[in-house]
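Single-structure report; data block below.
All protein chains but one are shown in place.
A, B and C are the chain letters, set down in written order, and residue numbers restart from 1 in every chain.
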């Protein structure tokens, strides 16, 4: 070896510098892509890495697309039966990126097999199912985490850290909406699993609502009660296989008034019938000393207002471009002003889980645990119950 | 007279060109200023005028400030007893700009004296009081109107006209918030009439909420039910006269989920504890074919989205600068891009009422009648009842 | 007189409380309307008034519309020959709202007749004409002011006051554009006086450019040199009287790089071919300690950035809603969050001139004098010269 050429000795990276964690991924579609991408980026962007995820195996029900996913993302192996994947000793982290009806059994089995479990949200189809998962995971002793990835948006984390520091003083209001549009009539969306109660548990309440419910708990604290309305605007849709019409038995939209244990009140709303809103999550907190506001479609920014700002002549809402090295995680990325994307929330999130695994840290309170996933499910249930009973519903865990 | 000099023959304007309507104004503070300003601008800005308001008299309880208001705004006369003002035959239009506890008696007496009645919002302290006013006014046969001036923001009226044309198709969602901050702790606001149930009827529900409730009815149609929460964050405040603490017996904030008779659902919320929100009313409608959104602090704009827009490559939310001659009322003002202010909503509103008076037109549906004022009060009552009973409340008129 | 009725003794307002200033208005179109409206609002909105403008006479070339303007705005008299109006002893303030070719003679004659002179911008068709006006006005000893009304936008004045306090430190950059669109092809605009050199002096350079040139001087200090390009995109337009095509002999657009005496550099640009820009003036200043930015279509706001802001986690551009009582002039208007309009800049501006007249104050530096009007004309000339000579042009006054 001369001083001009240095061939890597131990493969493409010095894997000895950080512990390796073998990953088994269940699902290869939307979330499979997002999670796989994150695992691939962690080693060189969360640098120096706390752990090196090794893409051991991906599992899906159909052989051809699973093989393709394996090759596309660089997994060593693939499976079409998740039980088999759980037998693979190279796997320490089981990542469940499937719909809610495939969460409970694989997650519990993985935990019982001693694998740490990362599960997509909502954790389960309802509070009872989620409680069972939480209890079984607790019993197993493995690390567990639910993919409420918006906790890992730098702007959101910055807001949480500000609130937690007490800088907003007493909290008065939470105002959150998560609006999408892709099942509106002009999309001609057929029956899909997200519109079936058997598979999804419920509709937009769990799919979009659970995200802002979790942010409500993350930013404000526990929710005390909900008063809600739901709607299903299109009750029949053509089945994807052409075999006639299917019944939509979940909600397309909900609106709710909520109260928090700290005395604050607010609104939480989600819909897939919000024309013009592509992935429009907006979250605002009003406190005694200031306000904070976030919008997902501009995820590199948040807005802040301080009641005691000086000079008063320029007091106003700050549009904060969250790209400084002192903003959460941003020192890992690019010089300020060079924005990151939605996919990078998963990089931060899964890196946190890896850190918890290899360094035996607590997933909470920065990350969402199965306990958080369970509570979100209970709140989703309460929203549906309030809409059905036409009464305010107090939350009990 | 030479051809170079033409002295006005009949005073500063040719009053014969449009009928004159004598105005008697009760109250000279915030709303008295706003209404007086509007009357003064109508003759030369809503041009040619449908009617010329003549500022006959202003009435207030205290002599000195009432005299000052008379002189400041150019009223011919002033009174300190409204009964006396109602005897003044020069007055055809009685304008009530007082707090809610001084609405019912003067308005009813004015109507019985044959004067057309314009009353500030909320119409009354509660639905019962408002119903009585509505019934008495109906009996009298005079024109009546409630000052829901935001119907007369050009952007709001444009949105209403679009919705009414059917261009949005089926309506799915209404989302409205009206946020202010001026009674937050750092303002050290003392007890004022707006915080007393006896005078105001309720708190932010009627003061700010009634505006967006009326816009909900104006844009969407009737509300069917509400589920609400309220809060009073500061329950004691120093009396303005220094005689110790007073009890705040109204709401500081409310949050509600509402359903409309057309099947839409939404949220309506108002607070005076929204740090950073000065006069921040936001209203959004989502329909089958598009969405519309308005924000009062940028009242010369609204945003629009069309689901079928072409070319699709530039589909997005339009920020519409509502200053074109074809936008409602704007031909009366300035060339496009030259914005108007909050005060001008009253010019449009009172000009509408004058037009109804002199041309015997219906105040509704463009303007709000006492029937509209009554319904807003009933909905305010229902919000308070839902918060108290912790149940969804169906509306009944 | 009882204690319930107080009839105004001396007409609609107590005119004795403030000195009256008789106004003679030349022109009744766009600017005549804007100025007349301002005179009418001053007595009750800039309260208590420093002076009461009395609308003595309006003058126009055609009898019928001049009579109509007299009646519409409430002038006592009207004239069709401005020489006659200058003989009217009731007039102390001569307001010239005509095109540039009618600025010099009437303004000079009015000054020689001892009347204070307020003149629309640009002051003249070129620097030589403006210098002559400035010199003659100086000789006369009357007050003089040029209608650079954007100095009287509360946001702009606030920015000027901040800069003048030294809070921005050394100034590095000025960036201004004034974009309109109303002579683009799809408007089918015929030949009008604004497109004729004989009447307007030049095109967009003087009409729009002079406004931002004045703001450059107001905010930054003197301009040292310019390097510019101009364009006339449509060189022939149909004459308004149908008698064939007319030649456009002025510029439709210009772009320039400018340097200031304080060492800063920047760009100044204006066009009437800026599709989508209705009245879009944008002005930005970058300094050592912060930046300020203003946009006319949202004239109730400006944006501010401070380099040393704490906490750094929420550092960003502030969107300042300029409606607080401590913002310039705003205590005269409405509670915060209730925005004002474009017309109100004239209220502030003419009130300043009235104050200067009755209290013998200096128009400068807050208002623009004929000296400022002259310098703006010299800079406009330099822009045209640079475009023609293709060289940087140093300014000399």
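The criterion applied here is as follows: a residue touches a chain if its C-beta (ideal position, glycine included) is under 8 Å from a C-beta of that chain, and two chains touch if they have at least 3 such contacts.
As the structure is a computational prediction, the values presented were derived from the model and not from experiment.
Participant: What are the shown chains that the left-out chain touches?
Facilitator: A, B, C
Participant: Which residue among A:36, A:126, A:177 or A:315 touches the omitted chain?
Facilitator: A:36
Participant: In the whole complex, not just what's shown, which of C:68, C:88 or C:259 touches the removed chain?
Facilitator: Answering carefully, the residue with contact to the hidden chain is C:259.
Participant: Thinking of the whole complex, not just what is shown, which of B:45, B:117, B:307 or B:321 touches the missing chain?
Facilitator: Checking each option in B:45, B:117, B:307 or B:321, the one touching the absent chain turns out to be B:321.
Participant: Can you tell me which of C:54, C:134 or C:175 touches the chain that was removed from the display?
Facilitator: C:175
Participant: Among A:321, A:354 or A:368, which one touches the chain that has been omitted from the display?
Facilitator: A:321
Participant: Which chain A residues would touch the chain omitted from the figure, given the whole complex?
Facilitator: Here the touching residues of chain A are 3-8, 12-14, 17, 30, 34, 36-37, 40-41, 43-45, 47, 55, 63, 66-67, 70-81, 84, 180, 182, 277-280, 296-300, 321, 323, 333-344.
Participant: I need the residue numbers on chain C that touch the omitted chain, in ascending order.
Facilitator: Missing-chain contacts on chain C: residues 170, 172-173, 175, 177, 179, 181, 184-186, 225, 227-231, 233, 253-259, 263-267, 269, 271, 273-277, 286-291, 305, 307-308, 316-317, 386, 390-392.
Participant: Considering the entire assembly, which residues of chain B contact the chain that has been omitted?
Facilitator: With respect to the unshown chain, the touching residues of chain B are 158, 161-162, 167, 303-304, 306, 311-321, 324, 326-327.
Quick note on the criterion: only the chains that are shown with their structure count from here on.
Participant: List the centre-to-centre spacing of chain A and chain C in whole Å, with centres computed as mean CA coordinates.
Facilitator: Computed from C-alpha means, the inter-chain centre distance equals 54 Å.
Participant: Can you work out the whole-Å distance between the CA centroids of chain A and chain B?
Facilitator: 43
Participant: Per the centroid of Cα atoms for each chain, what is the distance between chain B and chain C, given in Å?
Facilitator: Computed value for the inter-centroid distance: 34 Å.
Participant: Could you list the positions in chain C whose residues touch two or more of the other chains?
Facilitator: In chain C, 321 touch at least two other chains.
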